[in-house]
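Complex shown without one protein chain; remaining protein chains in place.
Just so it is clear, A and B label the chains in written order, and each chain counts residues from 1 on its own.
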Amino acid sequence: MEAELQPQEERSPAPVVGLSLCDSAPLLWRLQDLKAVRSEGLVGALLGSLPRTPRQNVRLGRPLLLLPEEERLLGERGGAAALPAQNQEAAAGELQQRYTEEQQRSFEEQSVLALEDRESALVRAMTSSSGSDPASDEALQHRLLDLEQNFSFPRSALAVQLSTARAGLSHCPEARAFLEADWPIRAQRCPRREARFQVFRDLRGRGFFLTSAGKFGGDFLVYPGDPLRFHAHFIAICLALDESVCLLDVLCAARLGSNVKKTVLLCSPAPDGPVRYTSLQWSGMV
Amino acid sequence: MAAEGVEKTSEDASSSGKVCTRFDLEKETELRFEVEAGEAADQVEMELLTGMAEVFGSELNRNKKYTFGPGSKIAVFTWQGCSVNLYGKPEVAYVSKDTPMLLYLNTHAALEQMRKQAERENERGPRVMVVGPTDVGKSTVCRMLLSYAVRVGRRPTLVELDVGQSGVSVPGTVSALCIERPADVEEGFSVQAPLVYHFGSTTPGTNIKLYNKLTSCLAEVFSQRCEVNRKASVGGCIINTCGWVKGSGYQALVHCASTFQVDVVLVLDHERLYNELKRDLPHFVRVVLLPKSGGVVERSKECRRETRDEKIREYFYGFRGLSFFPFSFEVRFSDVRIYKIGAPSIPDSCLPLGMSQDDTQLKLVPVTPGRDLTYHMLSVSSVDDGDEDARKSIVESPVCGFIVVTNVDTQAQVMKVLSPAPRPLPRHTLLIMDIRFMDMK
């Protein structure tokens, strides 16, 4: 299977990414998948605590949640596939044994590394204090020997990894049936979702980056480039062409847009093709 | 009304080297004597030698010397005849046959008849209001009737509505006191746990609305007590009133009769008042006209003020300044809230819609402490002002005692007070009185 995957990656600029469902939300876990969707201009939203400093909300970490539109876009291009739900009951016994072995091997290797670490520290300390005279050299050798004989690496000092993505020796081995061919159709087709998707696809096709704009009262925030470097220019509000709009809503949106220095776009996909964009601006005439 | 008793003056100063005068009294006569007022005046002692006698309803012990201070006006009455010694120099001393004691005793008998009936029928005993102009001996009649009632085993209640000359507490208050034993010949009724309400002035006219309100409060509390205490209910009450008998004062009397649901009104020496009350009170109220005693003397304004001062002094120092020891300490303005009851009246046209002047008379008005507070009496309210409701109830709540401001330091924001008990004050809500007291002795 892996062999099949590799050539596919070479062929298409967009590799197939593995989605996993959590409470029916499409989540991306593996770094390569995150990178892949980003390179397609899909931003998503990070949900998890950042491993480096978990207790803050400014920068979050994996997993990455895809918007329904992002998910559908990937699906349409055949660029996404569902990861199997966990827990194909494996030969658990064998895995557990392997896990124990791995741990033991890791412990041994880390012991060696720790000893090396201490030795080099000792050498650094001894040599920097006194030049290189034979007496101190001998003392150093003696000390090193002493260290080697008495060094013990406590089990509690063993560094272990808490894996983010499911991989390697977890209780649910990954190796089999990594990717399945098709992605279940999950998107509920309702006019509103449809309009949103049309707009999303159109704007993305024009090179814009999009994120959700709930806090600005719109459907999408539209960025001219990667949101890491650019401010959003527009607030996109998606409407079907024949949908009537309450004037108050329009005024609210316009007023809000001008307050956050963004242009409000009313976006309506025409039945057969292009999306119509209308900008709203509060003129401030007195 | 000449002195008819046998009078013998002898120099055989028994104990104190004072002049001793002996009086022999026939039955149903009384010896009246007055002790000179003023600070320099001497006390007069009195001793019952033979027979039986009473002072305002309280029996005298034989061979016991009773001491009466300056300004005392005493009548020693005997039903059977007796002889009495006076030591010292009374201002006046004479024996009179002409006393209404028999009428008062008959009044008592009628009231006792009612109590007996109340006891039989499981009803409440007589509620009696004593009215009359000033200086007709209302307080004395009350004292006598109460003492007689106690002597036949009753437990009547004294309701004191005379804000000028309270027999129970300091002036400027109305109060109720349960009477358990006859008045002490020298000290009067023992006052232990009276129910006292703050009025703040010595005349009901300064705030008639408040006066009537407090009357109603007392009536309500008394009625409640009657419900739980059978003896108190049968004992009934004797209500002493102010000497103000016209205009609003008269209306206050009618209000009092109504709110206490009195059964008997005793009018002392005032026919017009008697006729008016007969006209204005419903027929089931017995209005009785009684004479005043010839021994009653009119008191001057000066004399009244002195009595008031004495009463306040008595509150802090005890009878003759001997039994209590007051405390003096500083109270920070920030620790207390001082109020006056009743806002100054304003023209009706300036009042907000739907509000009448009456409402302002019961309002609590905060008083900013200042130098003019000095010497004022303050009542310590038994409730503290919390919310609006609590503030409303302060007016209608009893007080737990009084303090006098002896000094005000506006810089340090403290006042020095004379207090019956050591600090701290039990409550922080204080009500200011118009009455001032200078602790001169």
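Here are some notes:
Everything below uses one rule, namely that a contact is a pair of C-beta atoms (placed from the backbone, for glycine too) under 8 Å apart; a residue touches a chain by one contact, two chains touch by 3 or more.
Criterion: contacts and distances are computed from a predicted model.
Missing chain, UniProt protein name, picked from "TSEN54 tRNA splicing endonuclease subunit", "LANO_0E11584g1_1", "Exosome complex exonuclease RRP44" or "Trafficking protein particle complex subunit BET3": "TSEN54 tRNA splicing endonuclease subunit". Residues of subunit B that touch the chain left out of the display are 27-28, 52, 59, 79-80, 100, 102-103, 105-110, 112-114, 116-118, 121, 123-124, 126, 133, 136, 148, 151-152, 155, 157, 176-180, 190-196, 220-225, 227-229, 231-232, 245-247, 258, 261, 263-264, 269-272, 274-275, 278-284, 286-292, 315-316, 318-319, 322-327, 352-356, 359, 380, 382-383, 393, 396-401, 420-422, 426-427.
Hidden from this view is one chain, which touches subunit A at 2-3, 20-25, 27, 29-32, 34-35, 38, 44-63, 65, 67, 85-86, 92, 95-96, 99, 105-106, 109-110, 113-114, 117, 154-172, 174-175, 178, 212, 214-215, 224-226, 228-231, 233.
Rule of thumb we're sticking to: only the chains that are shown with their structure count from here on.
With centres taken as mean Cα positions, subunit B sits 92 Å from subunit A.
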